[in-house]
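Below is a structure I'd like to ask you about.
Rather than the whole complex, this shows some of its chains in their spots.
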């Protein structure tokens, strides 16, 4: 199975979490040894935030800030590659063409951001498209999509599945796209919809969830495309 | 003044419209001779559509289709560069870093698309950010933003200005981002908002409108950022 996986910022706190990166690497190696082919997209984590804040205070443009965020996400990609060793393509690709070439080698391809104005969630969706993925896993820091914000509404219920259009409405309706979307990015939703890529939002803070999803367990929330 | 301009698909019909490309080139040369510094983003036009349809029918992925659309938009950039001659940077940049380097030369920089999953409207907004533009002109094929669809509602009125959030709601609300956005792209709106780039949507089919907007005329619709 061809799988694209997005690992969120929780895996890259400023103190750098070796155990989680190691645990992820073990899962990815195991999946590869079973014949699965993987592309992994790493977010920027806390240090991206720190560097971007510094650049903005120093007068950097938003484009300059985005470029800095991209560089930090690639640092995180390099950390994961370090642990994957010979199972990984040795460098994080910096464009879609390079990603497609790297994927030809049969190694696990790990990359960070690609371009200003684009979230790493969108990169994950484009990466999934680029390899004609059978599955996109957005391993984020919630355990799925809820009917309402569970922090505010005790009756909020997790959804087992949600239509892409409905998710888009949900994501856009409340916040008008003003903050960051931890859940999923509108551009990413549009992409998984247009290419009908089965996508699942799961809680990535529990590394075992990745493998369970690949084994077919009905975890988190499935986006119907 | 640093200005980013998006030229829409109307300028690049399949029969290739020499007069319009020439007219645009004359305006851009004149503005440059007056000290304005320009980045121009060209859309894909009819041939992009034709090639993308062909690629899709042949089984190409959406990423492959996007890459093809990007190539065609760069062909259009090359046509405009041909007419601009020594006033233009000789090659269309293929990334934001290259755009920033090219802009240093003081020439008019013309580019097409940059990356799969990204409209040329978004490229125009990112280009505007990259050069810290004082103005972004989206020269499209309508004369501004209306209260309703003027084709359906005879009482629809053109707005002189609209808030970025309101425009975003409008763009998203009706169509849920399912088709192409001729008017403006949600990603682009987000970018002009975050960098507070004054942006004007005007009818680009009348080439004179570009110059009139630069001169300060209150044409089309201004997006309040």
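In order of appearance the chains are A and B, and numbering begins at 1 in each one.
Basically, contacts are C-beta pairs under 8 Å (C-beta built on N, C-alpha and C of every residue); 3 or more make two chains touch, one makes a residue touch a chain.
Since the structure is predicted, the reported quantities are computational estimates derived from the model, not experimental observations.
J.: Please state the number of copies in the whole complex; 2 are the ones shown in place.
T.: Spelled out: 2 chains shown, and the full complex contains 6 copies.
The criterion applied here is as follows: only the chains that are shown with their structure count from here on.
J.: With chain centres defined as C-alpha means, what is the inter-centre distance between chain A and chain B in Å?
T.: That gives a centre separation of 30 Å.
J.: Which residues, counting only chain A, touch chain B once they are in their complex?
T.: That would be residues 61-63, 67, 95-97, 100, 114-118, 122, 125-126, 129-130, 132, 165, 168-169, 172, 176-178, 186-187, 190-191, 194-195 of chain A.
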